[in-house]
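Missing here: one protein chain of the complex. Every other protein chain is in place.
Note that the chains are named A and B in the order they appear, and that numbering of residues resets to 1 at the start of each chain.
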Amino acid sequence: MRLPCPLCGDRDRREFYYQGHAVMLERPLRDAGANAWDDYLHNRDNPAGETRDLWHHEAGCGAWIVVTRNTVTHEVLGAILAENAKKTGAQA
Amino acid sequence: MVKLIAKSPCAGLLPKTIGTVTLTEIDAGRMTLVAPFAGQKKSVSDALKSSIGVGFPAPNRTSGTTPRAVWCGRGQALIIGADCPDLEGAACVDHSDAWAIVQIDGADATALLARLTPIDLRASTFKRGHTARTLIGHMTGGITRLGVQSFEVMVMRSMAATLMHDLTQAAQNIAARADVGD
Partner (left out) sequence: MRIAGRGFNRSARAVTFTFDGQSYTGRAGDTLAAALLANDVRHVARSFKYHRPRGVLTAGSEEPNALVTVGVGPKQDPNIRATTLEIYDGLAARSQNAWPSLKHDAMAINDLLSPFLSAGFYYKTFMWPKSFWEKLYEPVIRHAAGLGALSGETNQDTYEKAFAHCDVLIIGAGPAGIMAALTAARAGADVILADEGTAFGGRLLCETYDVNGRAGEEWAAQQLARLSDMENVRIMTRTTVTGAYDQGTFAALETVGSRNPHAPKECFWRIVAKRSILCAGALERPIAFPNNDRPGIMLASAVRSYLNRFGVAPGEAVTIFANNDDAHRTALDLIDAGVTVACVIDSRTDAVALGDYRLVAGGQVIATKGRHGLTSITVRDANGTHDIQTDCLAMSGGWNPTVHLTCHMNARPTWSDDILSFVPTDGSIPNMLVAGAARGVFSTLGCLADGIAVAQDTIRELGLTAPQIDTPTAEDSAYRIEPLWQVDGKGRKWLDFQNDVHVKDIALAVQENFRSVEHMKRYTTQGMATDQGKNSNVVALAVLADATGRGIPETGTTTFRPPYVPVAIAAMGAGSQGHGFAPERHTTSHKATLDRGAPMMEAGLWYRPSYFPKPHETTWLEACNREVAMVRNHVGICDVSTLGKIDIAGPDAAAFLDFVYCNTFSTLKENRVRYGLMLREDGHVMDDGTTARLGANHYVMTTTTAAAGQVMKHLDWVSQALRPDLDVRVASVTEQWAQFAVAGPKARDLLNSVLDRPIDDENWPFMSCGSVDIAGVQGRLFRISFSGEHAYEIAVPSRYGASLFRLLTAQAEAMDGGPYGMEALNVLRIEKGFITHGEIHGRVTASDIGFGRMVSQKKDCIGNAMSQRPGLLDPEREQLVGLKPVEITGKLTAGAHLFVDGADAVSENDQGYVTSVCYSPTLGHDLAQAFLKDGPNRHGDHILLVDHLRDVQTLCEVCHPVFFDPTGGLARG
């Protein structure tokens, strides 16, 4: 498996650390309530198809990235820096 | 009278030649990790250019020779071989002692690294002056192409012995292949 780091280019999967769904970018406010925090931390969809998830280019440039990929076909559709996803709301 | 003696990361381990490959420690001199603050990359690059003659490098690239700047990850580069000027717009962190740096020369230099790193080292894609942050064995580090058969590899200083172990074993395996008759 290979992932397209927006900084380093296509790299082997072993350089990356997998985190989880990109919903983790949407951190609730401190007083958002127990349900919002429970959702944020624990509840995840398990989509058959397109999904966006977070990877850390740990053995590379150190960037956190958002990868869009298809869980059925294993196709990797794109990746953007997490800082940009957060700043602009852009999708990979 | 108190005196402190400096010791290089690979002291006692290098140089050595195995098969066609020669491994040499590089004393890079002063090294400063420079990470421009938000919106400051251009001004930092300009300041570097005017004071030491090399600009802030693009991702996966180096600039200059002596001194030189080597991109080393998201938003940061190592300024090597010169005192880093005072830069208002960047975090400047002394890294002079943080890295073990080894130069690999020889006909099998690429073959040797191909045993340790998953990156594409083909001359057509990884050219002289290109650099990559990647894996070297199980270690995170940097690889820079210096020439057709010449690379520079850097890993954390504390891993110098493991780097030597991994490079040596890979070089020995390659050298041993040459003895296999068909």
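Going forward, contacts are C-beta pairs under 8 Å (C-beta built on N, C-alpha and C of every residue); 3 or more make two chains touch, one makes a residue touch a chain.
Note that the structure is predicted; figures quoted are calculated from it, not measured.
Novice: List every residue of chain B that touches the chain not included in the displayed model.
Specialist: 1-9, 33, 35, 37-38, 74-76, 90-91, 93-99, 111, 114-115, 117-122, 124-125, 137-139, 156-162, 165-166, 169-170, 172-173, 176-177, 179-181
Novice: Could you list which residues of chain A touch the chain missing from the display?
Specialist: Residues of chain A in contact with the hidden chain: 1-2, 10, 12, 17, 19, 24-25, 27-32, 34, 37, 41, 54, 56, 58, 62-64, 74-76, 81-83, 85-87.
Operating definition for what follows: only the chains that are shown with their structure count from here on.
Novice: Provide the residue numbers of chain A that touch chain B in the complex, in ascending order.
Specialist: That would be residues 7-9, 11-12, 14-15, 57-63, 81 of chain A.
Novice: Which stretch or stretches of chain B touch chain A in the complex?
Specialist: Touching chain A from chain B are residues 59-60, 73-74, 118-119, 132-135, 140.
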